[in-house]
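What you see is the complex with one protein chain gone and the rest in place.
Order as written gives the chain letters A and B; numbering starts at 1 within each chain.
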Amino acid sequence: MIPYEKIGKVAYGGDYNPEQWPKEVWREDMELLSGAGIDTVTLNVFSWASLQPNETTYDFSRLDEIMEMVRENGMKVCLATSTGAHPAWMAKKYPDILRVDFEGRKRKFGARHNSCPNSPTYLKYSVLLAKKLAQRYRMYDNIVAWHVSNEYGGECYCENCEKAFRVWLREKYQTIDSLNEAWDTAFWGHTFYDWDEVVAPNMLSEHFEENRTTFQGISLDYRRFLSDSILNCYKKERDAIKEVIPDAAVTTNLMGAYKPLDYFRWAKEMDFVSWDNYPSNEAHYAQIAFNHDLMRGIGGGEPFALMEQTPSVTNWLPYNALKRPGVMRLLSYQAMAHGADTVMFFQMRRSVGACEKYHGAVIDHAGRADTRVYREVAKLGEELKSLGTRTLSMRTKSDIAILFDWDNWWGIEYSAGPSVDLRYLDECLRFYKALRCQNFNVDIVGVDTDLSGYKLAIAPVYYMVKGENDHLIRKFVKEGGAFLTTFFSGIVQENDLVTLFGYPGKLRDILGVWVEEEDALEKGVENEFIYRGKKYPAFLLCDLLHLEGAKEEDEGGYQKDFYKGMPAVTRNDFGNGQAYYLATASNEAFYSAFLADLCKKQGIEPVLETPAGVEATSRENENGRLIYVLNHNQQEAKVSLPAPMRDLITGEVYEGGKLVLGAKDVKILERI
Amino acid sequence: MIPYEKIGKVAYGGDYNPEQWPKEVWREDMELLSGAGIDTVTLNVFSWASLQPNETTYDFSRLDEIMEMVRENGMKVCLATSTGAHPAWMAKKYPDILRVDFEGRKRKFGARHNSCPNSPTYLKYSVLLAKKLAQRYRMYDNIVAWHVSNEYGGECYCENCEKAFRVWLREKYQTIDSLNEAWDTAFWGHTFYDWDEVVAPNMLSEHFEENRTTFQGISLDYRRFLSDSILNCYKKERDAIKEVIPDAAVTTNLMGAYKPLDYFRWAKEMDFVSWDNYPSNEAHYAQIAFNHDLMRGIGGGEPFALMEQTPSVTNWLPYNALKRPGVMRLLSYQAMAHGADTVMFFQMRRSVGACEKYHGAVIDHAGRADTRVYREVAKLGEELKSLGTRTLSMRTKSDIAILFDWDNWWGIEYSAGPSVDLRYLDECLRFYKALRCQNFNVDIVGVDTDLSGYKLAIAPVYYMVKGENDHLIRKFVKEGGAFLTTFFSGIVQENDLVTLFGYPGKLRDILGVWVEEEDALEKGVENEFIYRGKKYPAFLLCDLLHLEGAKEEDEGGYQKDFYKGMPAVTRNDFGNGQAYYLATASNEAFYSAFLADLCKKQGIEPVLETPAGVEATSRENENGRLIYVLNHNQQEAKVSLPAPMRDLITGEVYEGGKLVLGAKDVKILERI
Partner (left out) sequence: MIPYEKIGKVAYGGDYNPEQWPKEVWREDMELLSGAGIDTVTLNVFSWASLQPNETTYDFSRLDEIMEMVRENGMKVCLATSTGAHPAWMAKKYPDILRVDFEGRKRKFGARHNSCPNSPTYLKYSVLLAKKLAQRYRMYDNIVAWHVSNEYGGECYCENCEKAFRVWLREKYQTIDSLNEAWDTAFWGHTFYDWDEVVAPNMLSEHFEENRTTFQGISLDYRRFLSDSILNCYKKERDAIKEVIPDAAVTTNLMGAYKPLDYFRWAKEMDFVSWDNYPSNEAHYAQIAFNHDLMRGIGGGEPFALMEQTPSVTNWLPYNALKRPGVMRLLSYQAMAHGADTVMFFQMRRSVGACEKYHGAVIDHAGRADTRVYREVAKLGEELKSLGTRTLSMRTKSDIAILFDWDNWWGIEYSAGPSVDLRYLDECLRFYKALRCQNFNVDIVGVDTDLSGYKLAIAPVYYMVKGENDHLIRKFVKEGGAFLTTFFSGIVQENDLVTLFGYPGKLRDILGVWVEEEDALEKGVENEFIYRGKKYPAFLLCDLLHLEGAKEEDEGGYQKDFYKGMPAVTRNDFGNGQAYYLATASNEAFYSAFLADLCKKQGIEPVLETPAGVEATSRENENGRLIYVLNHNQQEAKVSLPAPMRDLITGEVYEGGKLVLGAKDVKILERI
């Protein structure tokens, strides 16, 4: 849990790397940061080489000074362990720390995210450093959280990883026969007789493109193994810290819907979830919201920390447009609206060199307080101070769950056929966006979640049904829930082996349909179907299905091609509930209409009705319920309120229930 | 030759891999397959790891069971040798079996097509396995053919290949001086003084892109060497089988116009040609027909085996659309129409895992007989049964030959200049399609073919004239034939060295033209010329030529640019025949008109006149002549017959000479 008692408000601050510039500047930093209302700094993110100049020496003198200065200035600290990039001397002395890439090339020293997760050297010295940091700074009660490493990610295919993979496989499968069965190695004569015959799947072995493999089972297990291996690095550092400081709040900064790491498994090991929000300039607000809700979801609904965002501009996009006036504030409140209890930036001051020198910062290269960016940061700082504890520690209440699963993601996108255009996130976003734009709160939950608290559960492209997870659906529907899934669902079990005797496999009885074939439509090719008197396009995939108890919900099935007349949308009454099947993909208008109907039927209410581009969410706890209203439009917008309300930020009161929001403006409303 | 006596009808079946699923399923397989009229199965394609679990052990027990079951069920067998993918243990123990790729990377175990063709280990154990299989199953008289390895292909650049390349070169060139001359190594100071100085040409040496090399001669020889090396693998297995079973019918499944292997050389070593037909969804029927005719052509006009096609869907295309109803049947008959005496599928049953699990099969994951695909397969099975021997062992009679040559293909596409858009297959297809769509039977023949049986010989972009092959043309034209070739012809001899003293080199006297320069036009840029009063576009390349005895066949030459007025189409009367030269590329309308005129002049008749989209071919032998009529359209089509005819499939009789074909329908007609 976020250590509220230590902070007492929305933590406001971010990455601060004074070791990258001369000490003369530090005092200026302190003044400028404090002038902007910054109260929390993340320190020591990339200092390994400086803290450990050689194998036997540790030198904390500079960090000591920084810690002292920050404490003196009344700031809280999120203390990082610095293990996101190893020292050059270590790479030279112990090359096992260097990764081997997907092409099979041994890397040399450089960049970051550069340590092999199964390197004995890395594991030894990263953990030792975490421990030493904990020992040295345990007495600093302004440390509010420990920040292990940084943006874990990437992959390695070195010999150590290959060996560790075999150990991981042996633990999982016990016998080589089970492994052969799980991977279906009879295909193409891949039978293994010994664990040592297994090699890491990359461009030198099973892959012919990054996402295209000849053995889905092997590649899938390697993804799981890598996610676990990297998680293991985190756990070992965390344990070292907790050995010294048992009640330390330990986290690491995640990256939203980041494909390589199964964050559901990660969040279980974290005291609170934190993440870095760097949307592209074109991102719709629902895409950003999806990431927030996912990050809240992996943490079981707990509030999370927004650990990084840019105050103004990124530097690594093709076109690094400035965040327009008001947008930084809007996105900060959007994070809070979805569960964040901190607003943190990368970074406090722009570096003078290397690849991030043109990334935005609170303090610019000019070192002045009269910049647009600084002023915007300072204004938000004031507002957050005035909010105090009032927004903290609240929960999002939702009747709707979207099931999300990394294994499913990997499985779908490794699949050879039916269509390269099938992307798991895109399909999830079709549903999420339709709900979000109608202001329904949505929880994003794992596939092993007990759904009994929900009225509607949606599993977009639920391709891989692991173990007995179908029973969770079965129980949910029987007890009255509405379940909705799509084409290409129920196809395989956890090892990507097809569930025989008819798609959608384990979900077939629940859905009451048999899918005989799936037709992949080229980009631009469409079929059609009619729902409630309106024609909608069908594209991407079209299932050719037979009703086995379900009823057709569309009017007359597909309108074209040789499967004209086959149902495109079905409903099966199952127990006290209903299971819906969408046999094809359609456009936004359809998802909006269909989900609005479904919510109505299930008695699910939106947070608020708003004009397009105005987002509303709610968070609540024992002290009350807050409604966040965010105007993402370039123009002002009028919102009708169901009751008289007051805005926490300005104190304004809306007696008549009429609210006018300026462009990019935000209100946090409570009933009065 | 296809062993007709053993089959007695169009062999119908395909790849069957029961070793990939539990025995319980086998009985069900037998019932379903027999229910669909399947009579021939290809067994043992990928079982090496299972047959040889380690270096000293062979275990045929599972294959024994399968062979017994299949025999009991009255099925014929095409028995594969399983050497299309090596066992994992072998790769671990003998890494020489692993390939080095074009980038110079040593591969690890994985995928298929993975054995180095010059690996001592591969050669030893692949041949040994073939021999053991022959010894063990020689007594099975239901084996109709031996299927060596599978879809040979790919490339290797390892040290063993490099060494073998030097041996191959020494045999070819005898002295290092001849090699230097052949490769023109004086250029860029590449002179070799010792065979060992020669390295394999890839991205680490002579190449800067896959198809771009600094030394065409070296890269060309490496292609020849690789094709020969891989052919050698085939020959060694074939010999091992024939040593045991002298009259075995041995083949391997080819892949149509597959660039890496010179199939003319391959076919000479095969008892009959067999190939796998996987057209893309967008392929025009003429493209598919081209491949069939090519496969017939490499076999000297003998009937061939269609070894694989999908009954319904592929899995490796970007968009794997379903084969529409009737299309599988239509394409099966199209194969027969062009010379196939078998109709085989990949595969009998869908596998449960790995990368081909979504590839179509006769028996689906659902394991049911009531699927669309199964029903279509069964219907065709019935038809083929009813046809008996009546379509077998016939020959295609054609007055037209298209000369095709792998060396020429390689040479053209390695060429640095004049245009990257010049693709040999595209140019061949311009001519083939114009003829095919007018229902002219076409033979595709090698460049060393005696053309005396033909009335028209076309050599699209006959860039490389090897040895004295020009004499074959000269003789053909002198004796009254019509020869047609194009821009960028006669440029080089067999080592890609320019034939000096004026293009088109050795063909210059025959064609009566001197090509002074060639202008490459960017995509979208066009010139024009007039033929029989109509304007046609000129693009890709425009030769600037001078008449040296030839006459201009177009009206007024190019219509634009500084070479306005220079001839675009010429005819040279040479001996009793004519030699035509097309100095540029044009559109379909031109090729249609021009070839129709030419055929008329040469007294060449189409098989039948049909509406667009309806294809007609003929095959004949001492027992008669059959006309295949195939409606590739989505609508029905009307065809006028020149005489009363009967359809072999339905027995229907068309007295009045009027035939109405349903969409995708097929007739096999004989005169009554």
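Throughout what follows, a residue touches a chain if its C-beta (ideal position, glycine included) is under 8 Å from a C-beta of that chain, and two chains touch if they have at least 3 such contacts.
None of these values were measured; they are calculated from a predicted model.
Of B:Gln20, B:Ser82, B:Asn118 or B:Thr213, which sits in contact with the chain we cannot see?
Considering the complete complex, B:Thr213 is the one touching the chain left out.
Out of B:Glu237, B:Asp293, B:Asp341 or B:Asp496, which is the one that touches the chain we can't see?
B:Asp496
Among B:Val420, B:Ile530, B:Leu547 or B:Ala663, single out the residue that touches the unshown chain.
Only one listed residue reaches the unshown chain, and that is B:Val420.
In the whole complex, what residues of chain B lie against the chain that is missing from view?
Contacting residues on chain B, toward the hidden partner: 103-104, 183-194, 196-201, 203-208, 213-217, 415-421, 495-498, 500-503, 514, 516-523, 544, 562.
What residue numbers in chain A mark contact with the hidden partner chain?
Within chain A, the residues touching the omitted chain are 17, 19-21, 46-50, 53-54, 82, 85-89, 91-92, 105-112, 281, 312-322, 324-325, 350-359, 364-368, 371-373.
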